[in-house]
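Just passing along the structure, written as structure tokens.
Omission of a single protein chain aside, the complex is shown with its protein chains in their original locations.
Should a chain be cited, it is by its letter among A, B and C, assigned in written order, with residues numbered from 1 in that chain.
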Amino acid sequence: MVNTEEQTTVIQALNAAMADAMEQDDSIFLLGEDIADPEEGGVAGVTAGLSTRFGDSRVRSTPISEQAIVGAGIGAALNGMRPVLEIMMMNFATVAMDMIVNHAAKLRFMSGGQTQVPLTIRMATGAGLSTAGQHADYLEAWFAHTAGLKVVTYSNPADAYGLLQSCIFDNDPCIFIENFLSYSVKGGAPEKGSRVPLGKAKVVREGSDLTIVCYGAQVSIALSVAEKFAAEGVSVEVVDLRTISPWDQETVFTSVAKTGRLVVSHEALKAFGVGAEIAAVVQQELWSSLKAPVRRAGAPTCPVPYSRPLELAFMTSVEDLETEARLLLK
Amino acid sequence: MVNTEEQTTVIQALNAAMADAMEQDDSIFLLGEDIADPEEGGVAGVTAGLSTRFGDSRVRSTPISEQAIVGAGIGAALNGMRPVLEIMMMNFATVAMDMIVNHAAKLRFMSGGQTQVPLTIRMATGAGLSTAGQHADYLEAWFAHTAGLKVVTYSNPADAYGLLQSCIFDNDPCIFIENFLSYSVKGGAPEKGSRVPLGKAKVVREGSDLTIVCYGAQVSIALSVAEKFAAEGVSVEVVDLRTISPWDQETVFTSVAKTGRLVVSHEALKAFGVGAEIAAVVQQELWSSLKAPVRRAGAPTCPVPYSRPLELAFMTSVEDLETEARLLLK
Amino acid sequence: MDNQQGPTNEVLLELYKKCALAKINDENARRVIMNGTLPMIYYSPRGQEVIPAAMSVNLRDDDTICTIYRGMHDMVCKGVPVDALWAEYAGKATGTCKGKGGPMHITHPESGCMLTTGIVGSSLPIANGLALSYQLRNLDNVSVAYFGDAASNIGAFHEALNMASIWKLPVVFVCQNNRYGEHTTFAKATSVNKVSDRAASYGMPGIHVDGNDAIAMYNAAKEAIDHARSGKGPVLIEAMTFRFYGHVFGDQDGYMDQAEKKRAMENDPVPKLRDLVISRGIASDAELTEMEAAIDSEIKQAIEAALSAPWPDVDELGKDVVASAV
Partner (left out) sequence: MDNQQGPTNEVLLELYKKCALAKINDENARRVIMNGTLPMIYYSPRGQEVIPAAMSVNLRDDDTICTIYRGMHDMVCKGVPVDALWAEYAGKATGTCKGKGGPMHITHPESGCMLTTGIVGSSLPIANGLALSYQLRNLDNVSVAYFGDAASNIGAFHEALNMASIWKLPVVFVCQNNRYGEHTTFAKATSVNKVSDRAASYGMPGIHVDGNDAIAMYNAAKEAIDHARSGKGPVLIEAMTFRFYGHVFGDQDGYMDQAEKKRAMENDPVPKLRDLVISRGIASDAELTEMEAAIDSEIKQAIEAALSAPWPDVDELGKDVVASAV
């Protein structure tokens, strides 16, 4: 039942993904600050209604104790539960990195496969809301550099649903990245129970002259850039990674082998970001197919600024991506 | 007074760098677990003798409270002190990432330059001692991906001294990475008060056919590889970055422009590591000078294993680096 | 408690003036948000003014504070000038932080406001560091950490109090217990009835006080600050209060106990203190009205100036990231 009227929002899709999963499997439960209905179902309301429906025990508002939240998720996961945690904002994960990186990510390996941590950690971020330096960082590159974690994000409601479902039912710890500005994005309704496979990118627009690899909120920006170029007769292919780590090399390679040109684009700092890995791998593996060096669009090396004109300049925009693309086509 | 007899160890150099700095400037003080002499001057003894010499107040053993340690350093730095903190092992920084990343790194920017955090955080790591999954991670890529931090490491005693001195007297937060296995490495004695400038790499061996960019313990590995190739008539240039972020693009570009071939090598996971950024930048900027794609050597995507053969296979070895280099020369 | 004499008339008037400044500043903030002149994410401290006012009249200019996103009252009571504050709210080049920090990161070292953090619990370890610098330099300044009730459940609180205690740091930890952390009640998240009882875990004095009672809060502040300043070590104050406008201004406060909220607003501490000032004959209603009007007009001017001030240049993105390019 794909809703062609594009009426479902990301927030509805995320909520439904959790509700449908909980209905199906009672080892799933949710922890996070303010996530239960007496606390209004989360600061952004992503979990609204779930505690009413599934009970206060399975949907628990927690103290402000991110280490304890992630620890509780890990311990329960070790015993076969499938916890879904909300860390309100990605920056707050910095107080829980030991739990995520030294424990959740490593316990399968360190135990020689005896235990596993089927845990999903949802965390939202995103510049554009003037929340400034401590509320809008993009840390996906940290998680991607950590063996044992899967790092996932979406660009539309159906993917948000299907990817979150896949994370919840996956047997490894998944970092599920949400974007505040994306919550109201509308799209076709996901089918109940549908899962988008982890590790599979999607070609969201086909093209032959240049590939843009991106994820999350950058996908719509890339599509705008592609439109612009189309008007000039340049055909741009847009690949939505969906899983940032492990990323889908096959789909990316196929695209770049065809187009010979690649820009990787993300909202995170360009320097030492996810784009660097993709650029490094692609230039190595597709050296002879490339018509030009891989280029990257991303944020400048500074904290997220408050002031509106600075914040806009900080964010990876259509213009930024366009500039990089044009340099490739020169 | 360069000691040509190569009798100074890294541990002595680090100790002297702190002692000489404290002698010179009484705003410098040290915090860390077990660092004072009643506690034997640090688990590895890097700070041995300093509390006896400078007093228990300026060299303080702390509780096991990394957030409080870094917070204390930040607050004192805001008031004009130059704290030097020891986080015993890099993995333990994961409990203090909020302090390091949301605060130390950002306060200059977020205050519009009104405050600064002239803080040095020393942290040691390194596979090879069978400490396994939670004691030997390499997180330099995380710090490098954080605006506002400088990330520094050394490959010999004189650099260890000069870089640590530079970090201590620098007006920004510096992450100073030590390697346990390096502590006994010997070399020429540093000159008292000498500083190695931050952001400047060093060509430690000149060559014309291929460049290896590396840092820390990889430098001696790269030099071994260079020796091996020299015997075959292949001339390898080795660049020791010394400052990982911001890295010295000028020196790297000059080298690669000359050799046309680059391998970047580090002990950290290859995937999403520091080498990715260097590869991404070099292939873009030196596209037309490159005779082959940039290649990387680094650890496989898994936690640091315990078992000796696994640990050896995990570590980036002469063979690993050699393999990458040979692929470039094909 | 040792000093139960309460403030002199002069100090009480000063204390009221600080409350009025914070209250009027907040009213203006809510006004410009509501009317769309200056939309921003704003955490109103309305109802909590007495706490930092009482602390600040006991602090010296060169004492320092570390506060949080809800710390506008802490800032203005300590002396952060409203013109630079408003320019920062507006994201302008003339703001305290050149527009780079914004409301959640106001810094103004001149008035002793060393840190505003958006991370729960993080004001405490950093306040320790400021206190440590005083101790190392043999200065008798005091460092203050402001934070909320819910912050008392995060790890940084625990580590900071333990360290401050063993090192006898001159720091005062001021928990402004407004009964909620975001949308969660204090009771639901906290395993102890009084945050101040946790002081026993750190061998430090814990003071539980009605933070809306100016005299009691003054005495608590004085006692704690004197204690810290005299080298006896840190103190934990739990000041009971209430926030009138929810977590973030504009939130649907459906999660709040409406009767509790009504009661709290009826017991607004600022008019109560105003009445006290008048009833003690310290100032007349007319004098206070005039003072308030002056404050209001200063703030309105600050807002006007902020609105017409220049934006920061885009090249500011590359500045203040590090001291200088290496």
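As a working rule, a residue touches a chain if its C-beta (ideal position, glycine included) is under 8 Å from a C-beta of that chain, and two chains touch if they have at least 3 such contacts.
Fair warning: this is a prediction, and the values are worked out from it, not measured in the lab.
J.: What shown chains does the left-out chain touch?
T.: A, B, C
J.: Based on the whole complex, identify which of A:H103, A:R261 or A:R296 touches the chain you can't see.
T.: Checking the options A:H103, A:R261 or A:R296, the one contacting the hidden chain is A:H103.
J.: For the full complex, which residue in C:S191, C:Q258, C:S279 or C:S324 touches the chain that was left out?
T.: Answer from the full complex: C:S191 touches the omitted chain.
J.: Of C:D26, C:D63, C:D83 or C:E159, which residue touches the hidden chain?
T.: For the chain that is not drawn, the touching residue is C:E159.
J.: Residue-wise, where is chain B in contact with the chain that is not depicted?
T.: 33-34, 38-40, 43, 61-67, 91-92, 94-95, 129-135, 300-303, 305-310, 313-314
J.: Hey, which chain C residues sit against the chain that's not shown?
T.: Interface with the chain not displayed, on the chain C side: 153-159, 161-162, 165-166, 188-193, 197-198, 200-204.
J.: Residue by residue, what part of chain A touches the chain that was omitted?
T.: 29, 57-58, 60, 62-63, 65-81, 83, 95, 98-99, 102-103, 107-116, 147-148, 150, 170-172, 197-200, 243, 246
Quick note on the criterion: only the chains that are shown with their structure count from here on.
J.: Measuring centre to centre, with centres taken as mean CA positions, what chain is farthest from chain A?
T.: Using the mean of the C-alpha atoms as each chain's centre, the farthest one from chain A is C.
J.: Centroid of chain A to centroid of chain B, CA atoms only: how many Å?
T.: Each chain's C-alpha centroid was found; their separation is 31 Å.
J.: What whole-Å value do you get for the distance between chain A and chain C if each is reduced to the mean of its CA atoms?
T.: That pair's centroid distance is 36 Å.
J.: On a C-alpha centroid basis, what's the spacing between chain B and chain C, in Å?
T.: A distance of 40 Å separates the two centres.
J.: Would you pick out the residues of chain A that each touch at least 2 other chains?
T.: Residues 67, 91-92, 94-95, 132-134, 301-303, 305 of chain A each touch two or more of the other chains.
J.: Scan chain C for residues touching two or more other chains and write them down.
T.: 95, 97-101, 105, 117, 119, 155-156, 321, in rising order.
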